[in-house]
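All protein chains but one are shown in place.
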Amino acid sequence: MHLVYPVVLSALLFCTGVYGVLARRNAILVLMSVELMLNAVNLNLVAFDAWLSRAARAGFPHDGLHSGQALTLFTIAIAAAEIGIGLAIVLAVYRNRGTADIDRLRDTAEDGGGSADTGAGRDDGAGTDDATATATGTGEKAEASA
Amino acid sequence: MTDALDVTLRLLAVFAAFLVLPLVVGQTEHKVMAHMQGRLGPMYAGGFHGWAQLVADGVKFAQKEDVVPAGADRRVFQLAPAVALLPYLLVLLVIPLGPGDAVGQAIDAGVFFALAVMGVGVLGSLMAGWASANKYSLLGGLRTAAQLLAYELPMLLAAASVAMAAGTVSLTGIAGAFEWWWLPWQIVGAVVFFVAGLAELQRPPFDMPVADSEIIFGAYTEYTGLRFAFFLLAEYAGIVVLCGLTTVLFLGGWHGPFGGDGLGWFWTLLKTAALAFVVIWLRVTYPRLREDQLQKLSWTFLVPLALAQIALTGVVKVVIP
Partner (left out) sequence: MSHGFLSPTGVEVTFLLVGVVTLGAAVVSVTTRQLVHAALWLVVALGGLAVEYLLLTAEFIAWVQVLIYVGSVVVLLLFGLMLTRAPIGRSPDADSGNRGVALGVAVAAAVALVWLVVDAFRTTWIELDGASAGTTEVTGESLFRHWVLPFEALSVLLLAALVGAIVLSRKRNADVDAASSGKAGAARPAGPSTRTAAGAKAAGRAAAGRAAARPGEQGAADAASGDAGRRAEGGER
């Protein structure tokens, strides 16, 4: 098989993940896009490992390292750990704020924080938005965590 | 015979077994449960002690109206039973009946493939629970998923222990390498695997997420007719698969006191049937575990036991080459 096929597919999947990370507002959808990017990298590693471990026949030095496959396994394990922690964080944030919307998590923004509006994410008003968000949030939270 | 014909015949044979064996288990469950509870069970359908009861049930389910709740997500709702059922068919393909090539498809990554594919069945329950637009279904679906995830780990660890003992993950290889003294050696792993498998199937006493006195029917509440029948078929097919896997991994598969290799299939089926009987027996014997007791059992009891079994296997393998 031409190496080009898996590598191009990997590049396209990676860019799909990049679009997802930039365009999505829900925190869990962002995590999903990150998973897509990690999988694209895995495909790349596996393809190169398949090429290099066979290339030994053509005279390339090969010492049974299978680094591509080993690194893929490590990446899969790390991705699993990351998604565990990521989801724990998202759920903790949801419990506290009532929303999983990353545009509204602006506590560390420079003008004193407060939630963003919809649309372009301008910084306006701090207190009232937060209060209503948390008030409706607590109502939703009890049902949500069940 | 040619390759293509061979593969087709094997697939057909496995598919036939997939349809017949769960029905046999189901009918046995009716009768065994009944007699253990001091009653008779089905007696009417088919004339002789109600042998055709499940066939009649199948006809009944097939002629029911296909109802999708108004607020439900149609496509996901309709796909969920297939996602829950197919993994068991795929696993049945790799369970060996006898030595040599008495198996649907011999896959090198045998036990690993089987457990990986069984893990996909969780998605079916989650899809069903969420798509039903019903609070109890969602709650049941979440509980089911939590339970199935929790009990995958002891199953994997126990299977890893016996794979270590055999030196291969191929199911045919493991059953072939079986020695009689493996039975006491791996007994802890066998018990862990069987109990964890029961919880994977949501069979009593682990049926909290689907018990009707708890949560109607959990994730499958809104299902009627043929889709409901598929979920039930998935449960009984799962029993067949679990007993088959336990037999091949821990009880020696086709090894038996007499008959050599020719009668291997008979011993496999006999052991599988005995384990199915134990599954049915457990249903009528124990009260069900509460959800938190269930989780505690898996994480704080079964996982350390399985790890201890792996340690024991490793030590014996190294000390006695």
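Per-chain numbering from 1; labels A and B assigned in written order.
Please note the rule applied: a residue touches a chain if its C-beta (ideal position, glycine included) is under 8 Å from a C-beta of that chain, and two chains touch if they have at least 3 such contacts.
Because the structure is predicted, anything quoted here is derived from the model rather than measured.
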### Summary
Touching the hidden chain, out of B:Ala159, B:Ala175 or B:Leu242, is B:Ala159
## Note on the structure
Residues of chain A touching the missing chain are 1-9, 11-20, 22-26, 28-29, 31-33, 35-36, 39, 42-43, 46-47, 49-51, 53-55, 57, 64-66, 69-70, 72-74, 76-85, 87-92, 94, 100-103, 118-121, 140, 143-146
### Task
Spell out, residue by residue, where the missing chain touches chain B.
71-73, 76, 108-109, 111-113, 115-117, 119-120, 122-123, 126-127, 130-131, 133, 138-139, 141-143, 145-147, 149-150, 152-153, 156-157, 159-161, 163-165, 167-169, 290-292, 295-296, 299-300, 303-304, 307-308, 310-311, 313-315, 317-318
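In the analysis below, only the chains that are shown with their structure count from here on.
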### Summary
When centres are defined as mean Cα positions, the distance from chain A to chain B in whole Å is 34
